[in-house]
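Contents: one structure, followed by commentary.
All protein chains of the complex are present and in place, except for one that has been dropped.
Let's turn to chain A:
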Amino acid sequence: MPAVSKGDGMRGLAVFISDIRNCKSKEAEIKRINKELANIRSKFKGDKALDGYSKKKYVCKLLFIFLLGHDIDFGHMEAVNLLSSNKYTEKQIGYLFISVLVNSNSELIRLINNAIKNDLSSRNPTFMCLALHCIANVGSREMAEAFASEIPRILVAGDTMDSVKQSAALCLLRLYKTSPDLVLMGEWTSRVVHLLNDQHMGVVTAAISLITCLSQKNPDEFKTCVSLAVSRLSRIVSSASTDLQDYTYYFVPAPWLSCKLLRLLQCYPPPEDGAVKGRLVECLETILNKAQEPPKSKKVQHSNAKNAILFEAISLIIHYDSEPNLLVRACNQLGQFLQHRETNLRYLALESMCTLASSEFSHEAVKTHIETVINALKTERDVSVRQRAADLLYAMCDRSNAKQIVAEMLSYLETADYSIREEMVLKVAILAEKYAVDYSWYVDTILNLIRIAGDYVSEEVWYRVIQIVINRDDVQGYAAKTVFEALQAPACHENMVKVGGYILGEFGNLIAGDPRSSPLVQFNLLHSKFHLCSVPTRALLLSAYIKFINLFPETKSTIQEVLRSDSQIRNSDVELQQRAVEYLKLSSIASTDVLATVLEEMPPFPERESSILAKLKKKKGPGAVSVSELEEGKREGGELNGGSDRGADTAAMAASNASTPSPQADLLGLRSTAPVGSAAPSAGSLLVDVFSEAGPATPSAAVNDDGFLSSAPPSEDPAPPLSEADELLNKFVCKNNGVLFENQLLQIGIKSEYRQNLGRMYLFYGNKTSVQFASFTTTVSCPGDLQSHILYMQEHFVEPLVEGGAQVQQVLNIECLTDFCDAPLLNIKFRYGGALQNLTLKLPVTINKFFQPTEMASHDFFQRWKQLSQPQQEAQKIFKANHSMDTEVLKAKLLGLGTALLDNVDPNPENYVCAGVIQTKNQQVGCLLRLEPNAQAQVLSHTHTHTHTHTHTNLYSCL
């Protein structure tokens, strides 16, 4: 037992701790603890009143036991008693116990709050600090309610001791973080900002954290802090290393405060005032200059503190992104660090350069370090540093160096750590796609990826290469040749077999002229891999085989024989067996023409965000991939997919998807959860007989594992939806912008845009009164099972305070997973003059928002119309027109619905004919619509591949 150096040292506690340390086993420890617990319990329950010291000692023992990881279910009361002791140490232990063992027991909270209140008003600075520490440590809502109004007063009062001010500032910060609605700075704002000028450096250091947080939320109210921060920073930066006495840390003046000042400035754009800006630029230059000076100490603390400021300054320079000179200097400085002997500095330089790479001013400067970074990727001994190097290569990649970077990343992959392989694969795949000038390079790269790191190539990656090959005629022949060669390897990865099977099934004919890759050679090569593959791959291969029969009639008998073999036609796996049976039957009874139609080459895939990018983003967590990057990815994706003429393709695909029971349906869904062969059997054609066994496939419910969907119920029950909201909702069926709701207090406007199965909705909440709304919260929820149909993500939380006359904005991202019927609900709660307002509205998200118009000729239209005539695929309704029957109005509405209005299709010119495809994540649903108006009533008949009556409901209400 060591000699206790300071204080009174509770000997009983020391003895107990020694005992615990001497325990030889876990069991012995538990035994000793139980004995102690029994002892303490009996003391607490005993008749004899315990003196303060004993109480303190036992409470401290309980705390020790808790910190060892055991549960403590008593002693709270005794700890609370200690709070009102007038002996400092007893009070202190009481507060420590409360801080560590926070208990939401309301009885106790009231007692604790009472004790805190007494200490806060005691005017004894040490007691006040203890109380403030406790509030800051617990930071519960109850405490915020009790003290949020009192603490700002303490903070700015002229007679408050410096140490108390420091605690008060950070205590308030903590309360603001838990309950921003309760901390109202209002009249105190300017006095709090002026704490930046306080003479006491400690006060400034504490206050600036509070000011930074408040500035982030209310930049306008706090913007005077910018000039104050700049002048404070300037004074520190230009001070000699000893000026600031104890606030100088290893010859660096006030490093913590400097970092916090630079951080505060990052809440604002560059200062507008020329003088202030000039002074700030001077500071930044000084900081950069100091980095070049010889160190004043060899201690690592000196260089760490100095460089902490430097990195924070660089962050500010990047944040401003407006001073090319500073950006390039920053880049050069980081370049020096790339070869520093300190691992920490190399790591940080790589990390910081990643952000510099995205600035137009410094992108080129960053690129000059490519060799060093590649070297780091190869030679760094710490995987986290190599990871940073890989990130930086990814960030600095552009058209000029893509080939080199991709080659280096590929060669690194061969030896890369398992922990980062998957991410590396995704990055290589994205870069290869983004910067592909010739697509043969792209195909080579992806096949190399599969060869080198096949296990880490996720579905998204190999789906993508297939999408791109299908969408680009110029690369198909090359792709077929390359996969054929790759499949020659005796042991090739299963992912290679998948890609190979798919591509040869589609484009094998392009290389069939060469006797070395004749149809039979191709087939035998594929089939030689068959038995080593998993069920999904085998299923894919079977589809490739039937495609072969269509492409190469000469392989028919060989393939039929394979399909007919017991191992296929009697396979224990139902999917494989079904495919074998169906394909065999199809190949024997269908005429060549039918076969050619059914097994036609896949139509191009619609433009969509690269699923790989989405995956990388998900993997790295939100914020890791910037929005601009995503957008760029989208654009590039668009290019790859070959332009914008998408409508007809999509419809064709929807049709082919509906009538071809091919495993390619997986690809459309781009989801591992999509059922194999999820296409529904279609009616009215030869195929029905063949495939009737399949039965109607139900679309699988989307698996929602992102955790974005809020399932937590709000604390106060949301109001039931307004009934008049339904009517409001109808207005939005055909339009995307407008006022959703309005009463005397509040106006809610909506702007929305939809693309494919994705939507973005901007909600504008306007406070129509002159009084502030407090505790303003909005919650979006999906009633019933809607959440398995729509995925939404709230991008921004609305601020809890909406000033009188002000408008706040919220962005909501929506994704349609499968078709749906109900609208999501928006619940809004706020306090207006003390009264809680609670209202719930339906959000105007209707299935037709995900319509894509489709143009088709009369012949096609009626052919499809006839095909989709099973009862569940068809709906018909006669109804009275609610509105005028003006042709132009009606036309506008039908267009607003999102479908294409087809002219010259219906023989009766009075009729309206529309076609469109509803885009959902899991599938695409073709819709055909015909409207036959007459003077008294309207008949609407309406057909599509799946039943959803709600579409009708929507349509009817719209008309």
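Definition applied: a contact is a pair of C-beta atoms (placed from the backbone, for glycine too) under 8 Å apart; a residue touches a chain by one contact, two chains touch by 3 or more; residues count from 1.
The definition used in the following text is that contacts and distances are computed from a predicted model.
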| item | value |
| --- | --- |
| Among "WD40 repeat-like protein", "AP complex subunit sigma", "Histidine-containing phosphotransfer protein" or "Palmitoyltransferase", UniProt-listed name of the chain not shown | "AP complex subunit sigma" |
| Residue, one of A:Thr224, A:Gln301, A:Gln339 or A:Ser588, that touches the chain absent here | A:Gln301 |
| Full-complex contact with the absent chain, from A:Glu27, A:Asp246 or A:Glu414 | A:Asp246 |
| Residue in contact with the excluded chain [from A:Arg174, A:His369, A:Arg579 or A:Lys893] | A:Arg174 |
| Chain not shown, touching residues in chain A | 1-2, 4-12, 14, 17, 21, 39, 51, 53-54, 57, 60, 63-64, 67, 69, 87-89, 92-93, 96, 100, 126, 129, 132-133, 136-137, 139, 163, 166-167, 170-171, 173-174, 176-178, 180, 201-202, 205-206, 209, 212-213, 216-217, 245-247, 249, 254-257, 259-260, 263, 301, 304-305, 307-308, 311-312, 315, 343-344, 346-348, 381-382, 384-385, 387, 621, 623, 707, 797 |
